[in-house]
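Missing here is one protein chain; the remaining ones are kept as they sit in the complex.
Up next, chain A:
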């Protein structure tokens, strides 16, 4: 068995367009006046076919339309892409097909079409449940619209998740407690709860660098936010299965699990990354980020994806640690050692275990609830010991 098979194979499709750019967002998203959706569909299809030729005969467990704002795609575009994928690989019986959607009324109107196209899971970018904060986050929708979109989504799809951003400017613990309680009530089994991150190269990043972004929580308050979030979600039966992802048992996002469990995935679209194993050698892929350039490359005979530099055993192990330890379920030490081609040194683990930050049970290394908020520091130690 090749290593990736422990987690399986999925397809990520990146749609790089949004209606407007949110001030906190550093995703590869662009605002475009006109988009020729047919041309884009053809380009995606060409790339999917090329990729399938590189890794043929796979069983496709998941497809994920991410962005940008994939809910700006016409249902026909989505359908064409899904069909291309299904005819290029063997679909798993329970294939999960997710589409990220913004909770505006225009998008909600397309939900039926997406369902028809084969989408069976939707992830809605709700972000906040009060209009003041939605505005401060630069979002185009209102709480009323978001709730309506959520209703329609829950009626249209088997599985629906939504995203909230917390630890926002001037947010108090009490406000977040009320908001999250409400969200847990609205949820149908999956929630992504992200602490606001100030990213370089965004409007917030710029303001922050100039000292103009006020009211952000201190490290201690941020930690309190995180703890409160864990408490409320645990009590509601939606514990974190990953740092920022909460689900009722069985409702986890299977596509994202492929990333965290270091499976293989094809990344199609501007700026998309992939990991593909060929003849037991794992290759990272990264596509051109600029939409126009990507489109031109995809339309050229050579295509976008190139697989030149394989990951070294050490890089593979680092990625497995970085991604895998985000999961509450942890990683397999045997798998880690196999990637490394030698046993992982136990001393690094011992130190962290004595601090109560990680836990080892038989083959499984996991980060404890106490260690999770310190994950970066824990990873630095574990990776440093390689």
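A few notes on this one:
Here, a residue touches a chain if its C-beta (ideal position, glycine included) is under 8 Å from a C-beta of that chain, and two chains touch if they have at least 3 such contacts; residues count from 1.
Simple rule for what comes next: contacts and distances are computed from a predicted model.
A chain of the complex is left out here; the name its UniProt entry carries, from "NAD-reducing hydrogenase HoxS subunit delta", "Elongation factor 4", "ABC transporter ATP-binding protein" or "Acetyl-coenzyme A carboxylase carboxyl transferase subunit alpha", is "Elongation factor 4". Among A:187, A:202 or A:256, only A:256 touches the chain left out of the display. Shown as candidates are A:265, A:294 or A:344; the residue that touches the absent chain is A:265. When the whole complex is considered, the residue among A:48, A:318 or A:349 that touches the unshown chain is A:318. Hidden from this view is one chain, which touches chain A at 12, 66, 194-197, 219-220, 222-223, 226, 243-244, 256, 259, 265, 267, 271-275, 284, 286, 315, 318-319, 322-323, 326, 351-352, 355, 357, 372-380, 383-384.
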